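All protein chains but one are shown at their positions in the complex.
The first chain written gets the first letter, and so on, giving A and B; residue counts start at 1 in each chain.
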Amino acid sequence: MTFRKDRLLSAVVAAISILLFLPTFRFPKSASYYPQGILILLILLCVPLWVYAKKEQTISIELAIRSFMTTRNLLYVIVSIILLISFMDLIGLYIELPLFVGFIMYRLGFRKKLPLLVIALGLTFLVYLLFSVMLKVQIPMGLLHF
Amino acid sequence: MNAFLQGLQLTTTFPALFAIFIGSIGGILIGALPGLSSTLGVALLVPFTFGLEPATAMGLLAGMYCSSIYGGSITAILINTPGTGAAAATVLDGYPMTKNGQAGKALYTAIISSFIGGMIGTFALLFIAPLLSRVALKFGPPETFMLSVFGLTIIASVSSKNLIKGIMAGLFGLLLSTVGFDSVTAFPRYAFGNIHLYEGIALVVALVGFFSIPEALTLVKSKQKKVDIDINLNKNSDDNRLTGKEILHLIPTFVRGSVIGTLIGIIPGVGTPVACFLAYNEEKRFSKHPHLFGTGIIEGVAAPESANNAVEGGSFVPLLTLGIPGSSQTAVYLGALLILGIKPGPELFSTQAPIAYSIILGLFIANIMMLFLGLGGVRFFVKIIKMPNAVMIPVILTFSIIGAYAINASIFDVGLMFFLGLIGYAMRLNSIPIAPTVLALILGPIGEDAFQQTVSITHGQVWMIFSRPICIVLLVVTVLSVFFSLRKNRIVE
Partner (left out) sequence: MKHGKMFASILLVLLVGAIPLLAQGQNELEYPTKGIEVLVGYSAGGATDIAARLVAPFMEKELDKPVTVINKPGAGGEIAHSATAMAKPDGYTLGYIHAPATISITLNRKASYALQDFVIIGNVVYHENLIVVPPTSRFKTIQDVLAYAKENPGKLTIGNSGAYADDHLASLAFQNTTGVKFEDTMFQGTAPSLVALLGGHIDLVMCNVADIVDKVKQKQLVVLATLGSERNALFPDSPTMKELGFNVLMGNYTTLAAPAKTPAPIIKLLQDTLQKVAASEEYVTKATEMGLPIKYFTAEETTEIYKQQEQRLKELWITLGLPTQ
């Protein structure tokens, strides 16, 4: 199905705004007016957005999904980040970082094995120096919890 | 005068100067790294000030403060990712300049503007602090509210070409700012039961999420080996430096930006990012070629960069004269001052004058130090773009993740940052500008809190605020601003 890009956007924004309206009913009165006002304005603005949607800018949902799925790199990066965040507590950042950096560098085309290792470990070490040693920021240690 | 000379003596000792140097280098680094804010930088240095002489301690913090505000512009210009909130407006013209091959010029503009802004702000602090502090006090909740309303109208001018999408982006930012405790009833709005959202969305989390992640993802998708930018490394090319003629041309810009920055600095609670956007907006308004803003012109970099460093000097006014911080960085300063036994307030200049002057002189010297480091570093910074994407992307992601974590030691914040990043990426794909969202996210809480306080003070009769002179002025300015930008949009669109 092909849509004018802005029309799809308009529909999505309107739908989400209506959804976000529901929680506001449980807010205390004085606290609810502000978010409700914002949402109403958003929904109102969807109208001119729909009307003035340019005919030439269209988007086909099938093509978009197919293109997203085949852009392997994008998928890899996003999934890597999600995994990194999910397991940060368990595994610890300093173990995850070199794996993360190395993996992404490799997938993005950096194939020289030795420099890859050096950069991945070096960056992790730099982060360790800067944050844990110098700035004493508490970083999740995960498995490295001595 | 005697106290001034004594202050000078205190600040020009070797330890103090060395401290300023170290602070400045650290400042540029922390400022540049996305995810590390200048407030965090100052806060992290405070423990190092224990046991130092006051002038040395102040020098360390001054170096960090000054340089970190400048440092944010480096990454803002080179990789479209502001290193600190203060550089959020610098991406608007800074990155386009890099795309046009003028990265060097942009960086030189940034450092010189930052220097001049910092100097003007500090001069104001030195000479007219008492006068300015009286102005600061006149800014009560009604004035702050009107100022935020005016600030929100700036959304129109940073929406580039699409006004509707810009306003929607702004509304989105306002909505995000409602997450968390409401100021009157302490009800956690839109928290969905998650206590990590009770205090709302931290600005740095949003900044990193909305700028760094979309930039990284865009680079990934582009499949390019390197950023497709023609960097002319010829030292003498005009693209790589700021000519004397251009500097002269920028003088009105420097002055405008610095004045705005200083004034915003003296008003407690408003902060640096607001000053940058305001300066950018005013620059555009007074410009003979407003439609060029956003395509990469030096005024677009000079205005916000001079403003954000001028805020620094301005924010010390309420700190030193009233003992009340004018920005989040000076709030940290206040803690450090008290630990050192320095008592800011009306009696500071009578009982501890030499120290007071040494603080101000520390700022001057920090500015000069920043200038040298910045000027010297431009040639080095520009090379950053030459890094292959395969390396730059993980580096950006790494510091974004750590930066988001470091603020509240919260893994949730990292997840939130990424979630906002995905939304930001979707916004980019739909040509929805991000600057209005960030601006609204900053101004939203300021405005809503001020509004609630105004309701409280006027006992519900809010229209009473228009009997106050500053409010009337701000109302007129706001109306004019909206009127003119609507007119311009209809003509230029």
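Heads up, the rule we're going with is that a contact is a pair of C-beta atoms (placed from the backbone, for glycine too) under 8 Å apart; a residue touches a chain by one contact, two chains touch by 3 or more.
As the structure is a prediction and not an experimental result, all values here were calculated from the model.
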For the chain left out of this view, which of B:251, B:339, B:426 or B:476 touches it?
B:339
Looking at B:13, B:218 or B:410, which residue reaches the missing chain?
B:410
From the list B:183, B:218, B:287 or B:478, pick the residue that touches the absent chain.
B:183
Residues on chain B facing the left-out chain by the touch rule are 43, 46, 136-142, 181-188, 195-196, 198-199, 268-269, 318, 322-325, 331-332, 335, 338-339, 341, 343, 345-347, 408-410, 449, 452-453, 456-457, 459
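Here is the rule we use: only the chains that are shown with their structure count from here on.
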Return the distance between the CA-based centres of chain A and chain B, expressed in whole Å.
24
Contact set on chain B toward chain A in their complex
44, 47, 164-165, 167-168, 171-172, 174-175, 178, 182, 184-185, 187, 189-190, 192, 216-217, 220-221, 223, 225, 388-391, 393-395, 397-398, 401-402, 405-406, 409, 411, 414-415, 418, 422, 430, 432, 448, 452
Show me the residue ranges of chain A that touch chain B in the complex, using the header's touch definition.
5-6, 9, 13, 20, 23-24, 27-28, 30-31, 34-35, 38-39, 41-42, 45, 48-49, 52, 71, 73-74, 77-78, 81-82, 84-85, 88-89, 93, 97, 100-101, 104-105, 108-110, 119, 123, 127, 131, 135-140
